[in-house]
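The other protein chains are all here in position, but one chain of the complex has been omitted.
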Amino acid sequence: MRLFGHRVTILAMLGMAVIIINLVAAIGAPWIAPWDQAEIVGDAWGDPDADHVYVPLMGLDNLGRDLFSRLIYGARMSIGLSFIITCLSFAIGITTGFTAAVLKGWVDTALSRLVDLLLSMPTLIFAFIILSVLGTELPVLIVTIAILDSTKVFRLSRALAMNLAALEYVEVARVRGEGLWWVIRKEILPNAMAPLIAEFGLRFSFAFLFIAALSFLGLGIQPPDADWGSMVRDYRDMINLDSTAPLYPAGAIALLTIGVNFVVDWMLAIHSRSHGDG
Amino acid sequence: MSTLIIKHKETARLRPLLRLILQRLGLGFGTLLAASLLIFVGTEILPGDLASAVLQNSATPESLAEMRKELGLDRPAYVRYAEWLGNVAVGDFGHSLASHRDVVEEITPRLKNTVFLAVYAALLAVPLAIVLGLMAAIWQGGIYDRLVNFVTLLTISVPEYLVGYILIKYLSVRYAWFPSLANVTPDTPFGDRLVLTFLPVLTLTLVVVAHMMRMTRASVLNIMASPYIEMAFLKGLPKWQVVVRHAFPNALAPIINVIALNLAYLIVGVVVVEAVFVYPGLGQLMVDAVSKHDVPVVQAAGLIFAAAFILLNMTADILAIVSNPRLRHPR
Partner (left out) sequence: MTDIAGKSGRRAGGDILRVTDLRVEVRTDRGPGPVLVDNVSFDLKRGAVLGLIGESGAGKSTIGLTTLGYTRGGCYITGGALNFEGKDIRQMSGAERRALRGPGVAYIAQSAAASFNPSHTLMQQVCEIPVRHGIMSEDDASKEAVKLFRELELPNPDTFGNRYPHQVSGGQLQRAMAAMAMAARPDILVFDEPTTALDVTTQVEVLASFRKLIREHGTAAIYITHDLAVVAQIADHIMVLRHGKMVEYGTSDQILQDPRQDYTRRLVADRVAGHSFRADLNTGEAPILAVQNVVASYRSLAKVIDGVSVEVRKGDTVAVVGESGSGKSTLARVIIGLLPRQSGDILFQGQSLPPALANRSKDQLRRIQMIYQMPDVALNPNQTLLEIIGRPVQFYFGRSNAEVRTRVLELLRMMDLPEAFISRKPGELSGGQKQRVGIARALAAEPDLIICDEVTSALDQLVGEEILRLLKRLQDELGLAYLFITHDLGTVKRIANKVAVMLKGKLVAGGETSRVFAPPYHPYTELLLSSVPEMRSDWLDQVLTGRAKTIAAVKAAQIQVPG
């Protein structure tokens, strides 16, 4: 199989399959899931009521809800939220990064120092501090993580723009008298696309893992919304009874991250190859 | 007399290096100060002010005003920051809003536990990662390398709690080799501690080793591709000598960097792993404090984590400077 004119490796194909399955689950949750995420269909950890034909794949949970259905609905929350966060952090990071690279001078210095400062602390710790005051409402979560995460996008896009701006073909365009916007749109952006898309994948998996970790610690998405991180938290005591319940949502988190990473790895490899050949 | 002159010359030659190191130390200290400001700003000036955070839903305008006064929030922010920083400098982090105990008292035993866990994990993970990474680099492209690459690509994306619960399910619940709860107390003897914390340490190790060895491998391979390595082979040196004499001294700086970077990552991992194994560490304390809006504890714990993070990064910078021959032997 080929994509964008490049051979797709087996791992990349696996990764894409995982991503597609997750997307389908997230979008089509109400049609795919046998029960609603909040519907109580039987006793805690028991069997569902007899009038349902469907056999629960993973059993019922601590409140008697269907685990499999909750897992499907969880995809919605976890993936949707991470996607919004990543888009936001990209919007912030790319704008500031390109601005810093193009304007240089004090704007660049100020933005770079600010980012250094934000990165002087582990992201999780910084998030804790903000959440301790502002609480864990969804908008707070989204904006906090997006801003913290945008620091990395800022660094990448600034470096990319600076490297590209130093290339002679960009110089040619400037010497021709082209405007700044034209130079960015026609000469810089098309050549920065591949690393930026790969970075989007990486940032997505980071935001995804981050929000799952917060939920797992009880500081993320709050009930009754199903999301994978808080599902692990809800079911964690069952592990001592040799139950597999917490491993399903935790495994789902790992699977999607692995899938994204496989695709990102492939994209980075074709990018470096096409640049190595010159 | 002559030796004195030589010594003087020697220090003169080293001066740029010394200056760079002092610069880094200063920068590290400055960053710490900035981080403290950031923590203060984050907890005290953000729109949701501390008083309303503490009182939550029971807040009435009167009680809020009273609470503000009690917490000293009616005074200007920079005064409060200076006061807080001054107190922190002499080891006074104030009192917990939840337990009303002295924060230092509350934190000390927790911090000890966390340091124990982190150091234990680092001692296991660092040598393991370097040896595995070097092996992968030496047998680059071989079956071992490919296998290791695949496994690390898998584990790199796996969250700590999945690893933790898998370990608990199999090593603790099913086979009962290790305890699933790392419930240490201050009186737990050292030997018991090692056993009790083995599963959390193993979890941390597994997660960190993948990162660390992947980066070790990459930096060694990067060095191995340099022309002077080819030259060493063309001088007829056996492979192990090329690696030990020519590649290793140059790979040292990037490897040190990798270690520091991953130890900093370990700090975050600790928080999650402590939650999985219900380990009474600083991370757990901080998570509890966050959900209870216990700001003084959050500030103190945040500052400690930030300090550790900054210290590690600074150490990496300084070691990288020291191991750079261009800086050690200026023109």
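Letters are used for the chains, namely A and B, taken in the order the chains are written, and counting of residues starts over at 1 for each.
Going forward, a residue touches a chain if its C-beta (ideal position, glycine included) is under 8 Å from a C-beta of that chain, and two chains touch if they have at least 3 such contacts.
As the structure is a prediction and not an experimental result, all values here were calculated from the model.
Novice: Can you list the shown chains that the absent chain is in touch with?
Specialist: Counted over the whole complex, the chain not pictured touches A, B.
Novice: Which one, B:30, B:127 or B:238, makes contact with the chain that was left out?
Specialist: Among B:30, B:127 or B:238, only B:238 touches the chain that is not shown.
Novice: Using the document's definition of touch, tell me which of B:110, B:246 or B:293 contacts the absent chain.
Specialist: Here the residue in touch with the unshown chain is B:246.
Novice: If I consider the whole complex, including the chain that's not displayed, which of A:191, A:222 or A:243 touches that chain?
Specialist: Per the contact definition at the top, the residue touching the missing chain is A:191.
Novice: So which bits of subunit B touch the chain we can't see?
Specialist: 226-228, 230-238, 241, 246, 249-250, 325-326, 329, 331
Novice: Name every residue on subunit A in touch with the hidden partner chain.
Specialist: Contact residues on subunit A toward the absent chain are 167-169, 171-172, 174-178, 186-187, 190-191, 274, 277-278.
The rule is simple: only the chains that are shown with their structure count from here on.
Novice: What residues of subunit B sit close enough to touch subunit A in their complex?
Specialist: Subunit B residues touching subunit A: 31, 34-35, 38-39, 42-43, 46-50, 53, 153-154, 156-159, 161-162, 165-166, 168-169, 173-174, 180, 264, 267-268, 271-272, 275-276, 286-287, 289-291, 293-295, 298-299, 302, 305-306, 309-310.
Novice: Show which residues of subunit A lie in contact with subunit B when the two form their complex.
Specialist: 11, 116-118, 120-126, 128-135, 205, 209, 212-213, 216-219, 232, 236, 239-242, 244, 246-247, 250-251, 253-254, 257-258, 260-262, 265
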